[in-house]
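A single protein chain has been omitted from the complex, and every remaining protein chain is retained in its original position.
First chain written, first letter: the chains are A, B and C, and each begins at residue 1.
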Amino acid sequence: MLSYIARRLAAGVVLLVAITTVAFLLLYAGGGNIARRIVGQSATEEVVARKAAELGLDKPLWEQYWNWLTGAVHGDFGRSWFSGETVVAGLTSRLAVTLALVCLTTLIAALLAVVLGVLAATRRGWIDKVVQFGSVLGFAIPGFLIALALVVVFSINLGWFRATGFIRPSDSVSGWLKSITLPVIALAVGSIASVAQQVRGAVLDALSRDYVRTLRSRGVPSRRVVYKHVLRNAGGPALAVLGVNFIGMLGGTVIVERMFLLPGLGQLAVNATTQADIPYVMGLVLATAVIVVVVNLVIDLAQAALNPRVRLS
Amino acid sequence: MSTVAVPAVPLEVLAEAPAGKVSLLRRLLRNPIGVTCLGYLVLLALVAVFGRLMAPQDPDRADPGNFLASPSAEHLMGTDSTGRDVLSRLLAATQISVAAALLATVIAVVLGVVTGLIAGYFGGWFDSISSWIAGLLMAMPGFVVLLAARAVIGPTVWMAMVVFGVLMAPGFFRLVYAAVTAVRNELYVDAARVAGLSDARIIGRHIMSVVRAPIIIQAAMAAGIAVAIQAGLDFLGLGDLGVASWGAMLNDGFAKIYNQPILMLWPSLAIALTCIALTLLANALRDELERAGAAPKRKKKAGAARDDGDVIIQAADVIVHGADAHSQALTGEVLLDVHHLRVGYDQPDGSVTEVVHGIDLRVHRGSIHGLIGESGSGKTQTAFAIMGLLPAGGRVLEGASIMFAGQELAGGSEALYRGILGKRIAYIPQEPMSNLDPSFTVGSQLTEPMRLALGLKRAQAKQRALDLLDRVGIPDPARTFAAYPHEISGGMAQRVLIAGAVSLDPQLLIADEPTTALDVTVQAEVLELIRDLQTELNLGVLLVTHNFGVVADLCDQVSVMQRGLIVEAGPVRAIFHDAQHPYTQSLLDAILDDAAPRGPLGADREEVAP
Amino acid sequence: MSNSLIDIKEVDVTYPAQGFGKKPFKALTSVSLDIRPGETVGLVGESGSGKTTLGRAVLGLAPVTAGVIDYGGRDIAHLGRRERRALASDIQVVFQDPYSSLNPSLTIEQILAEPLTARGVAGKTARTRVRDLLGQVALPADAAGRLPREFSGGQRQRIAIARALALDPKLIVCDEPVSALDLSTQAKVLDLFIDIQRRTGVAYLFISHDLAVVRHVSHRVAVMYHGEIVEAGDGDQVTAHPQHPYTQRLFMAAPVPDPDRQAKRRVERQRLLAAQAAAGQA
Partner (left out) sequence: MIRRKPLAIAVALAATFALATAGCSSSDDSGDSTSSSGTTQSADGGTTTDGGTTTDGGTTTSGGTVILGAIAYPTSLGPNGYEWGNRAPFFQAVMDTLLMAGTDGSVQPLLATAWEYNDDQTELTLTIAEGIKFSDGEVLDAQAVVTSLDTFKASTSPDTGTYMARYESSTAPDATHVVIKLTEPDPAFLNYLTRTAGLVASPASFDNEDLETHPIGSGPYIFDPDASVIGTSYVYTKNPDYWKPELQHYDKLIINVFDETTAAINAIKAGEANVVKLSGNDNLAEVEGAGWTINKNELDFQGLLLLDRGGTMNPALGDVRVRQALNYAFDRDALLASLGAGYGTVTTQVFPTSSVAYDDSLDSYYTYDPEKAKALLAEAGYADGLTLDMPSSTMLGAATFTLLGQYLGDIGITVNWTDPGNNYIADMLAPKFAAAFMALEQNPDWQLVNFMIAPSALFNPFRYEDPQVDEWINDMQYGDQAAQDEAAKNINRYIVEQAWFAPLYRVWGVVASDANTSVTMLPSNAYPNIYDIKPAS
């Protein structure tokens, strides 16, 4: 078990090096005149040159990469070229927002999806149709439309929640809830239904298994069979979908972050990448890749825990 | 043997491999949702091809004097922020958006499918490398890659879609890879190999035909995602606003959302409808595939089609043999009295398909009643009906009576059966492996009903379970108790199931082909066990089987079933020695055990006709 | 033997280890068997005995790690893909499961024509041959245009047999070809096998777990146990008067379809088990 985790993490490190290298090369290839963009339209050429020298942009590419790599190994990811803050501090504060957003959304999506999916699979009928239809709609409606509708109704007209801005939970829990509720709903709408659809399929599949009948033949009530046996067996596929959704949301929160003015990772990603804020993008790529590796590992471990047949090797 | 650890849904689809393309399309056309979506997509394709020609006005011609106009006779959908006719633009934009989505999808499909086929079929180093690259691509934050790529190659919608196609390719790779590794070992692929087909031909013919449908489904989803991503990029202002596309229109509309909100409606509708159509189409395809896949499966179990023509069986008189000396010796009370049992399945069109057409059956305490018949004769349906455990859609039809120890069970609810299942009627299934929940230990599955039904404490239940495991002849009860189902053999698993069946001291045991899945030597031991338990606990047993040897070994009474009817019933010796019904006779004739051996090659004597 | 069609000599099959730190799995140990032209050799054994592996080794689908499979004077155990393909017209197969051995998305004609067109037989000739094959297995000619799922298990097995016959092979490996079928269907299919053998002189390696079935079709019978052949000989000899303790147990375990004889058999079996246990035989 431990050696499995160690091996997975080692493979993850190789992956990280590969990803960062690719990202670095891509960024430089597309960076254009970064120094000019940092100092803006009104700066003189001399200032541009000075900026380039300050950032080491005049050095050969391999040297820049080496410098980044040695810094990164020592935990120094440099400072943003466009905002001056250290990449570590900046990412930490953004990650706190985005992870809160994504984790809450995943949690809510998981809970609701399980309930809806199980109901849809066991009751069929209208609730099944609602889940099916909802998953299609949730998939098809652009996220910003949902976000906009939520803002117009709940924040501008009803004033229940905040339309913009993020309040840290350390400052005020109720404020935090007010600032994060609408974004979470906007994000969750898309995934609840699709995960519920997956749960439904997995539950239907598990329900058709022979052991369900055998358990019932021993007098185990069908509700208990569903919630204990079927759900556990359906849990694997559902977890996999949740994992994919989680990873997808890491970058996909950008639209919601923009609409609600949340200082999250997605917004940072768009700004940093379009500006070619290389230290930031590298940090960002690294951070997301680490999260992806960890989430995948956690999902695999959870699946192994749920399903004894999955062998970790 | 093991269908173990197959990762769920998509494989489920391909395991029930699809029928031909033609018939799938035809079936899709009969599906109202499918045909609606297809219709929309065909329309979309037409607009994509001819949109510019259909446009009432020049889609690029701006009119700064008449911008943000509301819909009017001249501009049916109004004008945009530079006064261009929105309808014309929408028609023209369709071309770009559809082409862009197609580009991404085609790239993803080609890349993913080709590599997936090669990696899955041949394995080896290509497998390792491509799997690693797929993992790498999947771990890349896709959005960041898209943005970075945009920075490198500029904001053209085509390059963005190429990159996005590459990013989506691992999805197809994994799908195809999983499908191919699953199909690679299918018997028909072996057969093709033995038939002398080249690898290219096997891939093209046999593997592709299986992965084709899942690919189409995934491609429909992928196209939808590509449409959405393209719109998302444009929405963020990261797209190519120079060309007319839905995303560019959306961007324009969003900027003017407070001035002319209707501007957003048209591209949103186009995007949403297209995504919905693609998703629903994928769903409809999947549904059709599942339906197609389910059909033969049902046949396999219920066996609707037969070799021997279409003989229609009338509810003729049942040939009932009188009691003989042996059966008279068994005079236990009547435990189960089934009268005129009919089982039917509700069909989507409201009709009912009847699979058991009114049978009578009696099981006495302390005796074993064999229900024998070929597949599809309705014997298993009868057993399920008695236990109230018919699959979804199935029910006991009006007029039937299932009296169990004086209680009417026919059509009973789950509540009615609550005190009966397990405690008074127990069940031994056919397939030992699939009847144990793979996720729980043997012990927990044994003790759960005991604790629920008998209210035993954990320790008591465990002790009882260990005793039972010992009783059914499991050498190391403690180890088996702690094991997961996949860790024990089929014979052991069947013993565990028998232990579970008798764990609540039932009066009636319903055993559905309890030894069919077992090896002969194991079968003999399990039959021995059932007989011993039956005598020991004075059980009434309803034994469902197709094997006359098993009947001869265990049964006191026999009912012969054919096509949902009992055609002949009586004491076991009467059936074997004095069969009256032609069907029973034909079955007995087919038994090979008494046929003479063929003898060595060249002996050249007549074979004994069966 | 000089007149054998195929001569399996001391063959081992070992499957490579699945993953690190696991042992390779040895499925066959020093198995020898020969089949003469036009002969049926029955191979009996329980699950895991290696009988299917032996069939697959003959077909080139299992990794032979030692020994020789002599066919027509050369070893066919270690052929390349291309050479193996050339053997297709000599050695064919009928699998157990009539559901998974036919590609569900191809029509019967496509399935049957496949081995033919793979050898370059023209479409028209192939179609005629398909009709002929369907006739040989007693299926109507209109079956050609239909899909496998429209047929019952017995019919599918007939189709599989027709496919095996398409190239006029010398040997057909029959891997439990009737064990998934109903009793009455089983008898008919077995008779078809025998009938075809009489007409074409094809040899069978007939694999089954069912002693009765094997006895019915086989000229000679071999019994497999734990990857080895423990007993071989003429059909009636092996099936009626088994010598090896395992074969004896196997013989006794199969219930006789007669209540009174089976009651006797039961007693005999108990006696045999007790005797074997006393003698310490495996």
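Heads up, the rule we're going with is that a contact is a pair of C-beta atoms (placed from the backbone, for glycine too) under 8 Å apart; a residue touches a chain by one contact, two chains touch by 3 or more.
Quick caveat: nothing in here was measured; it's all calculated off a predicted structure.
Asks: Among the chains you can see, which ones touch the chain that has been omitted?
Replies: A, B
Asks: Of the residues B:Leu29, B:Leu76, B:Ile129 or B:Ile257, I need the one that contacts the missing chain.
Replies: B:Ile257
Asks: Considering the whole complex, which of B:Val35, B:Val49 or B:Ala62 touches the chain not shown?
Replies: Final answer for the missing-chain contact: B:Ala62.
Asks: Just checking the interface: what residues of chain A touch the absent partner chain?
Replies: Residues of chain A in contact with the hidden chain: 30-33, 36-47, 50-51, 54, 79-86, 89-90, 93-94, 134, 137, 140-141, 145-146, 148-153, 155-159, 162-168, 170-172, 174-175, 178-179, 189, 258-263, 267-268, 271, 274-276.
Asks: Mind listing the chain B residues that contact the chain we can't see here?
Replies: 60-62, 64-65, 67, 80-84, 150-151, 154-155, 237-242, 248, 251-252, 254-259, 261-262, 264-265, 268-269, 272
Keep in mind that, in the parts below, only the chains that are shown with their structure count from here on.
Asks: Between the chains shown, work out who touches whom and classify the graph as line, ring, star, complete or other.
Replies: line
Asks: Please work out the Cα centroid separation of chain A and chain B, and write it as a whole number of Å.
Replies: Those two chain centres are 32 Å apart.
Asks: Nearest whole angstrom, what separates the Cα centre of chain A from the Cα centre of chain C?
Replies: Result: the chain centres lie 54 Å from each other.
Asks: Cα centroid separation between chain B and chain C, in whole Å?
Replies: That gives a centre separation of 30 Å.
Asks: Scan chain C for residues touching two or more other chains and write them down.
Replies: Residues of chain C never touch two or more of the other chains.
Asks: Would you mind listing the residues of chain B that make contact with two or more other chains?
Replies: none
Asks: Show me the residue ranges of chain A that touch chain B in the complex, using the header's touch definition.
Replies: Chain A reaches chain B through residues 15, 18-19, 22-23, 26-27, 29-32, 132, 135-137, 139-145, 148, 198, 201-202, 205, 208-211, 213-222, 224, 229, 232-233, 236-237, 240, 247-248, 250-252, 254-255, 258, 266, 269-270, 273-274, 276, 281, 284-285, 288-289, 292-293, 296, 306-310.
Asks: List the residues on chain B that touch chain C in their complex, please.
Replies: Listed in rising order, the residues of chain B that touch chain C are 1, 17-21, 23, 186-188, 190-199, 201, 205-206, 209-210, 292, 295-296, 299-300, 303, 305-308, 374-375, 490, 519-524, 527-528, 546-553, 555, 572-573, 576, 586-601, 603, 607, 609-610.
Asks: Can you tell me which positions in chain C touch chain B when the two form their complex?
Replies: Residues in contact with chain B: 36, 38-40, 46-47, 56, 59-61, 81, 85-89, 91-93, 95-97, 99-107, 114-115, 118-119, 147, 149-155, 160, 163, 166-167, 182-188, 190-191, 194, 209-213, 215-220, 234-236, 239-240, 249-250, 252-262, 266, 269.
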